[in-house]
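Missing here: one protein chain of the complex. Every other protein chain is in place.
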Amino acid sequence: MKLSVKGPSATRAGGLAAIAVAAWLLPYGLGSYSIHVVNIAIIYALLAIGMGLAMGISGQINLAQVAFFGVGAYTLAILTTDSGYGFWAAAVIAVLATVATGLFVGIPALRMQSHYLGIVTLGLALGFINWITNASVTGGADGISGIPLPTLPGIDLSSEYLYYYLELVVCAFGLGFGLFVVRTSLGRRLRAMRDDSLAAGAMGAEIPLLRMTAFLLASLYGGLAGVLYAGLIRYVAPETFSIGNMFILLAMVIIGGRRSLVGCVVGAVGLTLIREWLSDFSTYAQLGYGVVVVLMVVFAPTGLAGIPSRVREFAHRRRRSHTEDRARLRPFQPYEAVETPDAADEPLLEIRSVTKDFRGLRALDDVSLTVRPGEIRGIVGPNGSGKTTLFNVISGFYRATSGQVRFGRRATTTARPYALSLLGVARTFQNLRLFGQLTVRENILVALDRTRTYTIWQYAVWQPGVVRRERQLRRQAQELLERFGLTDFAEAAPGSLPYGIQRRIEIARAMASRPRLLLLDEPAAGLNGEEVQQLARIVRSIRDSGTTVVLIEHNMGLVMSLCERVTVLSSGGVIAEGTPAEVVAAPEVIEAYLGDSAMADVPLPEPAPRQAPAGPTQASASAEASASAEAPASKEATR
Amino acid sequence: MQETLQTLVGGLSLGAVYALVAMGFSLVYRTMGLVNFAHADIAMIGAYAASTFYLTSKLPFAVAMVVAIAVTAAIGLVIERVLRPLENKDFDLMLIGTIGFGIVLQAVAILIWGTTGRAVRSPVRSAPLDLFGVRVRTYDLLVMAVAALAVLGLAWFLARTKRGAAMQAVAMDHEAATAVGINVGRSNALAFSIGAGLAALAGGLVGPMLYVDASLGGALGIKGFAAAMLGGFGSIPGAVVGGLAIGVLDSYAAGHFQGYSVLVTFLVFTAAIMIRPMGVFGERTVSRA
Partner (left out) sequence: MRTMRTIPFRRTAAPAAGTPATLAVDDLSVHYGGVRAVSSISFSVEPGASVGIIGANGAGKTSTLKALMGLVPRGGGSITLGEHDLTRVRARAMVRHGIGYVPEGRHVFPGLTVEKNLLLGAYARRWDAETRATLAEVHELFPVLGEMGQRLAGALSGGQQQMLSIGRALMAKPRILLLDEPSMGLSPKLVGEILSALKRLREEGMSLLLVEQNAKLTFGATSHCLVMENGSVAMTGTSEELSRDVRVRQIYLGL
């Protein structure tokens, strides 16, 4: 009961202090062999953190982590025994060499993902093992012995008890830095990339650089572990860096929980100890890890680290009934209106005879379209008429087969999604592409972050800069959440929220980048009447704030009441363009929609703002409209 | 010239084995979109099982192979059944799951057969043939013939039988396959067990060529992977071409770079796959997003 008096941060600080004291006192209770095992466990913990950063946080399958470990250890061994470097100078070079190796191994990640990446990284690891087993500079199968003792003034590191403290400090810093990365800008982007790399690209994340960063981080930890290992054992040989150990490392990360760095550490330490404890039955132990990995994958994919949150979720579900009425969607607070630029201004978006073919199928056929600043443009047309393909061309997801796209004054026909995002194009997705494992607040933060990837140098040398920027982003995120009435859901997982709220989060996320052009793909799909009216208010306010809006929509009532001009697509071509009233009366349009031009002759009642049907909401958008969104062959060739 | 030819012939027989491994990968990938990382260890189990039935139980080599194939096909069924809840949901998790099965199979192999490996004597005793000055072992010819038969058999199964067509249909569109009445789960299970059987065939054949121990799977598996990728994952002709290419590359590298052959092989492979990620025969339509 005492704990409840303190705040959660006090509890956490208390917990940390307790762990620190326990870690400090641990060697006093251990024999000389036990401390050796603990020292090995800490090295594995560092390796596991690196692996977790690449696999769990960034979603890049990396089966070369033992090779990074090996590069670090061998470089140090060669430099100290062969070239006469001192331990610490060699250590610095070893870590740098490992990072260079990591970047090299990461190159394939630019072209391939998932299974392919797993095979390539595993193959390169195997090549490395082959090299160290055979090269003379690495001592072949015998390895290299006689690595000098690392020296620290006043501390005799030949004592494994004292070496423990060195490792403890490195590991604590490593874990702290890893957690710092995960919880700030860089880690958020990495996690966004893992959840949905396409959407992350559309939010301004430079996916290729981020993939390399994931390998950079993994190899940094691999190199550190290698250096510590060489200093501890003072002997390196190929069997330490075998594929078998790679898979045990993988087991540690999966069992501990790949998405939590603390979980990775727990898994690594736990499994090393168990492995040691069962060393007389090593084969049975191996059988055991294998079985546990399989069971974990099927029944607890988030690992040990995920169990507390699963328990909490379960408990939460049981008492949901009375918490639900407290969280609610608050009203949208309109933006301050600014002078809309003159209509005579030059066009903001210009599409000139764009054609897009998919393996012989023509999805867009000579489409031309001009959108002026301050417009709300509607794009309508039957299923499969090429509307979403057009959005994908504008936002850089697809490259037009022929024709040109200009945004502002630039030609953007071949621009990548992140570049368009930085130029001021934002979009939402028909089938909702929120980052599922990030909270609503983090979803917003990813899009708010306008920095380029190269600014991650700050993580290495000037962390306060990162913290300051983080504070600023969080302030902006809070403002945005309040504006869109989402404060009650800030810490929720998007997938757990009702569809209408998710749609609003997507718009808020798109607006977080303060775009000049906002592309909305069926924003009203699945919304009920009340929500559609709120949407109309939001879109108008967004336009009044100076952002031009283009929206694809099937709800003609919404289009009629919102848009100044409407473009109608059918079978990949523009068949009509004009004011909503003109378009609805055009026989081509009626024919495209109903298939019957004769029906256009029937007189139409005065268009009035649509009354919301009181019926149930319907959210079949994902089922009904998926066909047009799933155009073949995305840019990511082998994902 | 003579030397080059000799290297080529040596590469082709190992390449035929890699092609068999690659075909197993491809079949499972094509039907389930999954790369089975336990495949290599299934091949190792196959090698052990075949050698045990051949050497210990004194069964004829061919019969020993058939029994080994049956055993591994059953293992394939178990793996597919356990991982089925993840099908079409999370392929990364499935991949890790198959790695988990690989760890299990290795442990099982050590428990049954121990850590010391075994040499398997060749079932063909005749002397090597001399073709235009190139020495060709008769067993190598046998391996190539059996591999060719397996390729033709699989191609026939996929192209000419109802189940084979259904298996491909499941890969292309499991919802439409369901609508025409195909049991997707059962079809996948069959694909998985055929893949495992091919692995066992490869393992059994390679027994008399290499030394059978618990690490055999690793060497065979990773090169089979590489072969499948090089040829284009999911393509049967790709698996054959990729397998032969890796085999020849491997034997050339072994001849010229000795101990660094694996490194050289994988550097060349990585460069090739960077240039053409979908492989020689790969189609974008087959590889799933």
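For clarity, chains are labelled A and B in written order, and residue numbers in each chain start from 1.
By definition in this document, a contact is a pair of C-beta atoms (placed from the backbone, for glycine too) under 8 Å apart; a residue touches a chain by one contact, two chains touch by 3 or more.
Quick caveat, the model's predicted, so the values are computed rather than measured.
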Q: Name every shown chain in contact with the chain that has been left out of the document.
A: A, B
Q | Touch with the omitted chain, as defined above, among B:I182, B:L216 or B:V268 | A | B:I182
Q: Determine which one of A:I274, A:I307, A:L361 or A:A411 touches the chain that has been left out.
A: A:L361
Q) Which listed residue (A:S158, A:Q333, A:S353 or A:N383) would be found touching the missing chain in the intact complex? A) A:N383
**Q.** Absent-chain interface as seen on subunit A, which is shown
**A.** 359-361, 382-385, 498-499, 525-526, 554-558, 560, 571, 584, 590-591, 593-596, 598-599, 602-605, 607-608, 610, 613, 615-625, 627, 630
**Q.** Hidden partner chain, residues of subunit B it touches
**A.** 162, 165-166, 168-169, 172-173, 175-184, 283, 285-286
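To be clear about the criterion, only the chains that are shown with their structure count from here on.
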Q) subunit A to subunit B: how many Å between their CA centres? A) 35
Q: Would you tell me which residues of subunit B are touching subunit A in their complex?
A: 29, 34-35, 37, 82-83, 85-86, 90-97, 99-108, 110-111, 218, 222, 225-226, 229, 233, 258-267, 269-270, 273-274, 277-278, 284-285, 287, 289
**Q.** Residues on subunit A engaged by subunit B in the complex (per definition of touch)
**A.** 59, 61, 107-108, 111-112, 114-116, 118-120, 122-124, 126-131, 133-135, 243-244, 247-248, 250-251, 254, 283-284, 286-287, 289-294, 296-298, 301, 359, 632-634, 636-639
